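A short worksheet on the structure shown next.
The complex appears here minus one protein chain, its other protein chains still in place.
Up next is chain A:
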Amino acid sequence: MDVFSDPSNIDVYVTGFLWILKLTAAGAAGALVIGVVLAAMRVSPVPVLRGFGALWVNTFRNTPLTLIVFFCYFGLFSTLGLSLADDIDLNNYWLGVVGLSVYTAAFVCEAIRSGINTVPAGQSEAARAIGMSFFQTLTMVILPQAGRAVIAPLGSIFIALAKNATIVGTIGLAESSNAMKELINANGDQVIPIFLVFAGTFALVLIPTGYAFGWLANRLAVKR
């Protein structure tokens, strides 16, 4: 484990996982917002919105994330000139967040939509019967119950997102997988320990995360 006794290597390791943390946090926030809006579109009475939601889900759910992140860099940034920050690392970071968000939103949308199906039809009938609009019914009665029904699957989606965040390394951000590659290149005799430390870090953080979502799902479940 000599490699991790060098402070500069520790620095590479910490920086790498901090990027993963930031990518996951921003990506999850973006995916949650977009995903909920998409789910609302997919159950709305407006055909154009339903079509847009379905198109989004079918496009991003069935495209490799690597391609989407590449497109954010080479398409949005290099070709179309969309720059999200002056600092090159920050720019790559935000491009990565865009890619992760639009991709993960497709999965969040489908999870929420399956949650909407668990809410009995009587709930929306009762809401409409007291004069609520479609939007009020959705945001005050249906989504709060649907969201609580899908906390566990959302947890799985966000755990996948944390691991998927390593793909942003392909456009040059020094996140954990790039950090690991860098350490392996410099310390070819310690490949297995380096690998185990990086894999172990993910597992160490994500296993409790999974249990936390399970606990939340039980705690917030709507009693019927």
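Criterion: a residue touches a chain if its C-beta (ideal position, glycine included) is under 8 Å from a C-beta of that chain, and two chains touch if they have at least 3 such contacts; residues count from 1.
To be clear about the criterion, contacts and distances are computed from a predicted model.
Participant: Assign the chain not included in the display its UniProt protein name, restricting the answer to "ATP-binding cassette domain-containing protein", "Succinate dehydrogenase hydrophobic membrane anchor subunit", "ABC-type polar-amino-acid transporter" or "Aminomethyltransferase".
Facilitator: Matching the unshown chain against "ATP-binding cassette domain-containing protein", "Succinate dehydrogenase hydrophobic membrane anchor subunit", "ABC-type polar-amino-acid transporter" or "Aminomethyltransferase" yields "ABC-type polar-amino-acid transporter".
Participant: Which listed residue, A:Ser44, A:Gln145 or A:Gln190, touches the chain dropped from view?
Facilitator: The single option touching the absent chain is A:Gln145.
Participant: Please pick, from A:Gln136, A:Ser156 or A:Thr170, the residue that touches the omitted chain in the full complex.
Facilitator: Only one of A:Gln136, A:Ser156 or A:Thr170 touches the chain omitted from view, namely A:Gln136.
Participant: Out of A:Leu95, A:Cys109, A:Ala127 or A:Leu183, which residue would touch the omitted chain in the full complex?
Facilitator: Touches the omitted chain: A:Ala127.
Participant: Name every residue on chain A in touch with the hidden partner chain.
Facilitator: Missing-chain contacts on chain A: residues 45, 120, 122-123, 125-133, 136, 140-141, 144-145, 148, 222-224.
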